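With one protein chain withheld, the remaining protein chains of the complex are depicted in position.
What follows is chain A.
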Amino acid sequence: MFKILKYSFYDLMRSSWSYVYFLFYLALGFVLLFLNNDVSKAVITLMNIIIVLVPLIGTIFGVMYFYNSKEFTELLLAQPIKRSSIFLGQYLGVAFSLTLSLLLGLGIPFVIYGLLESTAIFDFTLLLVNGAFLTLIFTALSFNIALVNENKIKGFGYSILVWLFLAVIYDGLFLMSLIVFEEYPLDTFSLVATLLNPIDLSRTLILLKLDISALLGYTGAVFKNFFGTNQGLIISLFTLILWTFLPVWRLLFKAKRKDF
């Protein structure tokens, strides 16, 4: 598996897209810090961008890479290598190279602007950890979709749809249900609904750590009670791990049964 991982990783490192992604984050980091001039404020702005953009890029990159490496996969399938190693290796290759671009691209400008001396270091780390998780999750989801759909257009369409649903539509439905069922106690419902969407989960987690939860009013208090505690943090991180693990498991399960 590590050999496949190595080859996928090198392959991606040689492609210009990894650098475009890296440079984009680098530029984003510098611009944000230049405009805000305050690390903790920049972290808040950055969060809003990361929460939406990282999943989108993970999704598109995942689908693109999967379809592009079809020949490579077919070549490997005839070699004495376990099927699960082939797919896990490729998945980790993509996910790691994206995560690396994210960590370096954002890490460098923030470190230069004095992140290490500021109090925002914990928030920033949490932000990057969340970004890494979102990359892992959405790359796995897109790999799943690409594996099942031979048709590239369909595969792309479904992946974008999944991203759109989790990043935008889900929130809309969530808010609507909150308004419709206003008269009922919705604390547990909203907690569970947040846990069920990795994007919402990441957003809530960071917002509450940033101590701007007062803006959220009563709901914020409920959330703060849950996510603000260490127990809440552990449960949320555990949920993110579960969100990563399940699609990867399904990917390997499906790959084992597919004909090539």
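Keep this in mind: contacts are C-beta pairs under 8 Å (C-beta built on N, C-alpha and C of every residue); 3 or more make two chains touch, one makes a residue touch a chain; residues count from 1.
The rule we apply is simple: contacts and distances are computed from a predicted model.
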{"item": "UniProt protein name of the chain not shown, from \"ChrR-like anti-ECFsigma factor\", \"ABC transporter ATP-binding protein\", \"Ubiquinone/menaquinone biosynthesis C-methylase UbiE\" or \"Cytochrome c oxidase subunit IVB\"", "value": "\"ABC transporter ATP-binding protein\""}
{"item": "Absent-chain interface as seen on chain A, which is shown", "value": "3, 7, 11, 14-15, 69-72, 74-83, 256-260"}
